[in-house]
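For this view, one protein chain was removed and the others were kept in their places.
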Amino acid sequence: MATAVAEHHAEHHYTSTGLPHTKIAIWAFIGSECFFFASLISTYLIYKGRSVVGPFPHTPWTDPSTGHVYHPILNIPVTSTSTFVLLMSSLAMVLAHAAVERSDHKWSRIWLLTTAALGATFLGFQAFEFTSFVHEGLKITTNLFGSTFFITTGFHGAHVTAGVLWLITMYFIDKKRGLGPRDAVNVDVMALYWHFVDVVWVAIFTFLYLLQ
Amino acid sequence: MATTVAAPSVTGKAHKYESGIWSWLATTDHKRIGQLYMYTAIAWFVIGGIEALFIRSQLYGPNGRLVSADTYNQLFTMHGTTMIFMAIMPLSAAFFNLLIPLQIGARDVAFPRLNAFSYWVFLAGSVFMNVSWLIHAAPDGGWFAYAPLNTRQFNPGVNMDFWVIGLQILGLSSLAAGFNFVTTIINMRAPGMHFMRMPVFTWAAFVTQFLIILAFPIITVAVTFLLFDRFFGTNFYEIAAGADPLLWQHLFWLFGHPEVYILILPAFGLVSEVLPTFSRKPLFGYPVMVYSLILIAFLGFGVWAHHMFAVGMGPVADSIFSVTTMLIAIPTGVKIFNWLGTMWGGNLSFKTPMLFGIGLVGLFTIGGISGVMHSSPPSDLMQTDSYFIVAHFHYVLFGGSMMGLFAGVYYYFPKMTGRMMSEPLGKWHFWLTFIGMNLAFFPMHFAGLNGMPRRIWSYDANQGWDFDNHLSTYGAFIIAFATAIFLYNFLRSRGHGALAGNNPWDAPTIEWSMPSPPPDYNYAKIPTVTSRYPMWPQQGPTPLSPPVPTAGGDQPLPTYQTAEQLGIHMPTPTIKPLLATMGLTLAFVGLIWHRQIPIILLGGAIFIVSLYAWVLTPLEPEH
Partner (left out) sequence: MTADHSHAPASDAHEPHAPPHQEVHFPTWKTYRWVALILFVLTVAEVWIYYTPMKGTRLFAPALITLSVIKFTIVVMFYMHLKYDAKIFRGLFLGPLSIAIIVIISLLFLFGHLSLHAT
């Protein structure tokens, strides 16, 4: 994915499928990422319900030594909102791509920034979620739930962060020289990455947050 | 393609990178990167071999005391890790780099700078892991590092930290290369090079790349868990916190079994090139060879738990994995028979590559058959963790992968360097390797069936293992002697071998149509491919092999027109991939070295800045 921005210069060469290299590479990368997130999510599911101490995701827990009662840790209304934010960022992303294709610099910049802002908002929600969990007594070291939860959502958050940086970079390129139809492939490749990170969240939201 | 003359500003810059150390540090040429992979992999093969000699000397007789038990643990862990990740995989990667663009008729890989990055990351990861020897704290948990033995509680030193981080770095290298080669093969085939006309090596490489990009994420996750357990106190493998130690085994073998095919399929591909050339016959059953490659790769994801019969998964799981394991023997057997079919009735000429190729067919079959023996859980329970297993995987990895890779080295050395390797020395190398390897590994079957456990540091006398171990140690030293002959031959032939010419073996595939060594732009004009074997006549009998060149060792290599003279645009050499690698490595060094946050951040910053500088610079000079 790192090569997406500049290596389009090679693309005026012949390719056997008529498709750009970067697009083949990003789909191969996405196929590979399926296994990455599959390993994370299956670990979460395998360890579900095996934590020997709380707090737990959906049920309250009383610490036998202190008598302190821990509430169920997940905050579904907050996460539903951030899920919605991420879904809307995908809409902004497709609109940014469409604007780049028709060389509409004003709207391509607006939509690129909107996508990045929605992504950053999602990350803000995640930061809030993480800090409030830690505050309530769930750290990555606390129990199996904490370890699997933080590492899965944390890796997803890292992917979102990379995507936001990519979007901002693309925004500055747009501002510097204006993105046009010949850049559409690069924006498309970035969009594919962004949407994939979005669908991974669709899976994480169901398997980590909603299912009990 | 543009036929204009390159801009004058380019010429001055290009000269800087044409020779000397800079030309190697900044190269994006797939052939140079392939050579770097090959030299590095051979160096690690020698180092891993020296580790094996220590192991064999320690086990020569009962109650050996050459090395301490602790050192022995480090030796067998690093022997396995080195041979798998630093010798066989990169030696395969050397051939991917050297051959894929040549065999599909391309000028380079799809992402030349990413390719350079893959090599540097591999070099950094392999050096990183071996630096641990200098403080006598090499990884000591076995190459599979079973939980919970790999956790901080049972392995408090830095030994496994080196393994965890080193493996993470090596994984990045393989993944980056995987995406690159997948794209290259899908998208850069010359006109007429349909998928079903691709040389079988390229097919094997193609399938292997999919195994890499799908299997390596799993080990990345497993190792990340371990890294977090060891460095940040998480609970993934903490039994006290309710963790299941089998999670590691499942994730590891989910990666580990495809990895087995990542190690063997490239060698299969090389042998599928060598056997037709020296049998003077096309490969028997080309489509079936391709389908069986794909089937092996697919089934390779469904057999992982046969490494775990001994943990007691229950009759249903045991039966399923037993059946899939037996199934995978079918496409593998098909390949063996098709190689036999290729040689059958052929006009065989026993040059060194052919000897190693036949070596693979014979020795891999022995390892394959003992592999099928393990597929039955009851017999596996008797064999698992014994020297019988050690015998099995050395037959498939040394008798299979290494024999195939040696065949490839002798076969493609002329293409790579423009000179031939010595035939007599090559034959000495083969026969000594063949004898040494059987002497070393065949008796291990008996030692194992007599109850000798693997990974054992020392054993008492009078258990019936002494004689077998004597033989194995003799065999190991014979292999070492043979490898010394190979090294001499390899290094000397680079400068003094007979001039090869374009096609010294009268081989059929398209890479032999170009000069040896190929110019940096490969094909002056991109070829149009019309058949599987463009260099052989389409009608009538296949020609007999011409005599292989033996003269011209004192003459210089021919020279060609440069890319600029032909108006071909080649990527600008750049050291940014190397800088990015240095930043990445520095961050990991900071992690292992007392978790120095400033060093980690500095390394990360160097990585990101070099990545931006790299990505925002066009691949080729602007024109």
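We just call them A and B in the order they show up, numbering each chain from 1.
Note that contacts are C-beta pairs under 8 Å (C-beta built on N, C-alpha and C of every residue); 3 or more make two chains touch, one makes a residue touch a chain.
As the structure is a prediction and not an experimental result, all values here were calculated from the model.
Asker: Of the residues A:Leu87, A:Val134 or A:Leu165, I need the one that contacts the missing chain.
Answerer: A:Leu87
Asker: Consider the whole complex, including the chain that is not shown, and state which of A:Ile24, A:Ala116, A:Ile140 or A:Met170 touches that chain.
Answerer: Spelled out, the listed residue whose C-beta touches the missing chain is A:Ile24.
Asker: Which residue from B:Ala317, B:Leu348 or B:Val548 sits in contact with the chain not drawn here?
Answerer: That would be B:Ala317, which touches the missing chain.
Asker: Using the touch rule from the top, list residues of subunit A that touch the missing partner.
Answerer: 14, 16-19, 23-24, 27-28, 30-32, 34-35, 38, 41-42, 45-46, 48, 76-77, 80, 83-84, 87-88, 90-91, 93-95, 97-98, 101, 191-192, 195-196, 198-199, 202-203, 205-207, 210-212
Asker: To test your reading of the contact rule: which positions on subunit B touch the chain that is missing from view?
Answerer: For subunit B, the residues touching the absent chain are 182, 186, 189, 191-196, 206-207, 210, 213-214, 244, 246, 250, 254, 294-295, 297-298, 301-302, 305, 313, 316-317.
To be clear about the criterion, only the chains that are shown with their structure count from here on.
Asker: Would you tell me which residues of subunit A are touching subunit B in their complex?
Answerer: Per the stated touch rule, the residues are 2-7, 9-10, 13-17, 19, 21, 24-25, 28-29, 31-33, 35-36, 39-40, 43, 46-47, 50-53, 140-141, 143-144, 146-148, 151, 169.
Asker: What does subunit B use to touch subunit A in their complex?
Answerer: Its residues touching subunit A are 1, 110-111, 113-114, 175, 178-180, 182-183, 186-191, 193, 213-218, 220-222, 224-225, 228, 232-236, 240-244, 247, 251, 254, 526, 571, 611-612, 614-620.
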